[in-house]
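Missing here is one protein chain; the remaining ones are kept as they sit in the complex.
To keep things simple, chains are lettered A and B as they appear, and every chain counts its residues starting from 1.
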Amino acid sequence: MREYLENVRKKMPLVHNITNYVTVNDVANILLACGGSPIMSDEAEDVEDITSVCGGLNINIGTLHRQSIEAMFRAGKKANELGHPVLLDPVGAGASSLRTDTALRLMKELDLCVIRGNISEIKTLALGSGTTKGVDADAADAVTEETLGRSIAFVKRFAKDAGAVIAVTGAIDLVSDGTACCVIRNGRPEMGKITGTGCQLSGMMTAYVTANPEHPLEAAAASVCAMGLAGEIGFRRMQEGDGNATYRNRIIDAIYNLTGEQLEKGADYEIR
Amino acid sequence: MREYLENVRKKMPLVHNITNYVTVNDVANILLACGGSPIMSDEAEDVEDITSVCGGLNINIGTLHRQSIEAMFRAGKKANELGHPVLLDPVGAGASSLRTDTALRLMKELDLCVIRGNISEIKTLALGSGTTKGVDADAADAVTEETLGRSIAFVKRFAKDAGAVIAVTGAIDLVSDGTACCVIRNGRPEMGKITGTGCQLSGMMTAYVTANPEHPLEAAAASVCAMGLAGEIGFRRMQEGDGNATYRNRIIDAIYNLTGEQLEKGADYEIR
Partner (left out) sequence: MREYLENVRKKMPLVHNITNYVTVNDVANILLACGGSPIMSDEAEDVEDITSVCGGLNINIGTLHRQSIEAMFRAGKKANELGHPVLLDPVGAGASSLRTDTALRLMKELDLCVIRGNISEIKTLALGSGTTKGVDADAADAVTEETLGRSIAFVKRFAKDAGAVIAVTGAIDLVSDGTACCVIRNGRPEMGKITGTGCQLSGMMTAYVTANPEHPLEAAAASVCAMGLAGEIGFRRMQEGDGNATYRNRIIDAIYNLTGEQLEKGADYEIR
């Protein structure tokens, strides 16, 4: 795990983010915290230039606009042309036709390096339709110790079909390239009470896969471990009266201070 | 008061927010803090689907765009069709024709459950025009102990005319359904030095009225008390050198930790 984190700090990858306006500030700050550098641009006329000066592209459909959809395709095609890794975060896929259709079209027309979402969003993409309730995963879909075997098989198969690393995050996180599946148990349930921990992870994951181009599976898994570990470290620093606003800051702070050694020691994962 | 808060924690209402990009992250975090669940979407093609999976709709005109205006009407009509409560926060009504006209049209074409604003914004809606200076209330309009009788009469009359619960927030808060008026004295003047405490309240109030469909007046008033109380609790936790950025976090944290019992005990209101 250690070297994937350290490569981000060393190479300081510039990441182009086309992301929602809800959590964009936290995405920018966590990218800086992990050692990357963020730039945001979602205007179709601007994105090809911007993605060209960057090393990776993070596409998040959390607040789609007709014009930003155009920007996603133009930026994605340019990034593909340049060989930059492209990550898709299909926020809310399954909750609306526009989100589901846009995510499916992005999968079809772009060469994606990673797709990261919650289990309901990922199932929507795998099945081509869905019933996601809002932006959180359906309880019925949850990856638990009971459903783990089936969930791993599903994620592996979908990774193979999609030709991308698939990262499903939740109580237990699964990251697979179609062959191996990394099962990760870092994190805290209270992270779900902060808006945008998923978006933040997608931003940081883009930096990790950009800085570790030969190892997208390992880099994606390392970023998931880092985020979960930051959630654990941040939670230990919570004091009486603190809540989700302070917790948000403590997690980003923990990413800022996280060392390769800490990640190596604290990462709680197994390969299946 | 207690049961209105507890119903939010129990039912975890999903709230669709069409809101400004300035304070949207805080709105999302306070919705999570109070026990609700936020989703944001302001693209006309997306909003009908999104509002359909939600329980309530929060419309905030803080940063209007031509396209988001269309989205507000489409979402509002769909929410009305489905019987979901719709809240309007007329940020800056009176400061520009576009804001005043849009707010008036939303009032006319939608069936609103609650309208929440500062006194200048609400006067603008009542009079059909206004002279709001920016997004803060004019000192001349302020609800004070001296003007209280007149202000209560004004809010009751406007609530009756508008057929909605009216919530006017400021040093003294007034919430009326046209018959009763709840006069609330929770809160701290320093809350005015944080951007978006009003927007946050509107988001949380939507969760409260959604989780308490039979009691919009009481639920709206309870959310006003909760916000003011959180302002008091958060302020007591401020330390030497802290300012408005930390205060923002402490208020959201206080909402996160607020219990029905605390609200019951701390709510400072009378019915007039």
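Here, a residue touches a chain if its C-beta (ideal position, glycine included) is under 8 Å from a C-beta of that chain, and two chains touch if they have at least 3 such contacts.
Because the structure is a prediction, the values reported are computed rather than measured.
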*With the full complex in mind, choose from B:5, B:72, B:95 or B:143 the residue touching the hidden chain.*
B:95
_Interface with the unshown chain - residue positions in chain B_ = 20-23, 25-26, 62-66, 92, 95-99, 132-136, 193-196, 241-246, 248-249
*asked:* Could you pull out which residues of chain A are in touch with the chain that's been left out?
replied: 14, 21, 24-25, 28-29, 32-33, 37-43, 45-46, 49-50, 53-54, 67, 233, 237, 248-257
